[in-house]
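Read through the structure below, which is laid out as structure tokens, and then see the notes.
Note that this complex is displayed minus one protein chain, with the remaining chains in position.
Let's look at subunit A:
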Amino acid sequence: MSSARYTATRTSLRTAAIMVGFTAIFTAIMAFTFDTTRPAIEAARIEEQMRLIDEVLPRDRYDNLLLEDFVDVGPHPALAGNRVSRIWRARKAGQPVALIAESSAPDGYAGRIELIVAIQADGTVSGVRVTAHKETPGLGDYIDPRKDRNKTRPWISQFVAVDWNAIEASKWTVRKDGGVFDYHTGATISARAVTRAVGRTVGHVVEQRDALFAAPSASRL
């Protein structure tokens, strides 16, 4: 009886020790990989952010280190709803050029649509891009220019050079709702959500422009 218990204890301990050994070895492998890939992942993340920003604001328009010159705002209903949104500040020779705001449309056909919106200091839109969405493939996903069939003039490009001060706030929606922006028949909801979110964002950023440019970098408004 006692020898059986002894064997059982021994077997358990031995098994546990082997399991711990394997865990230690493979955790070490993962930790090593994590450590070696971290700089590359960080660089890729920054490059991905810059790739999106390049699409809404050409790089020759500003000369500051854009990704390091930002303020965190909110949560504000006009921006990313219940989350903090980051606003990058583009300057040339110290003068304000444009603000690039993270925003989101909560009312897409399939949940939130994440956006970045670039607004020049004079209140005109420089560009809009969808950064994440779950809209129906082939139907509502034309809000992303990579999925838009019209490659020469994708739907999202109609916001470029639109002046906030030239259009009434109530007209920042799709034509179907009495606004001034186009949409694709049969997939109004995605376009409506993005258009309204862009309007809200531009309005809020223009209104807060001076405070946004003046705040110290990396601060929270």
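Assume contacts are C-beta pairs under 8 Å (C-beta built on N, C-alpha and C of every residue); 3 or more make two chains touch, one makes a residue touch a chain; residues count from 1.
Heads up, the rule we're going with is that contacts and distances are computed from a predicted model.
**Q** Between "Ion-translocating oxidoreductase complex subunit E", "Substrate-binding domain-containing protein", "Phosphate transport system permease protein" or "Formate dehydrogenase iron-sulfur subunit", choose the name on the UniProt record of the chain that's been left out.
**A** "Ion-translocating oxidoreductase complex subunit E"
**Q** Of A:41, A:65 or A:211, which one is in contact with the hidden chain?
**A** Touches the omitted chain: A:41.
**Q** Among A:33, A:82, A:170 or A:219, which one is in touch with the chain left out?
**A** Of the candidates A:33, A:82, A:170 or A:219, A:33 is in touch with the missing chain.
**Q** To test your reading of the contact rule: which positions on subunit A touch the chain that is missing from view?
**A** Subunit A touches the chain not shown through residues 14-15, 18-19, 22-23, 26-27, 29-30, 33-34, 37, 40-41, 44-45, 47-48, 136-139, 149.
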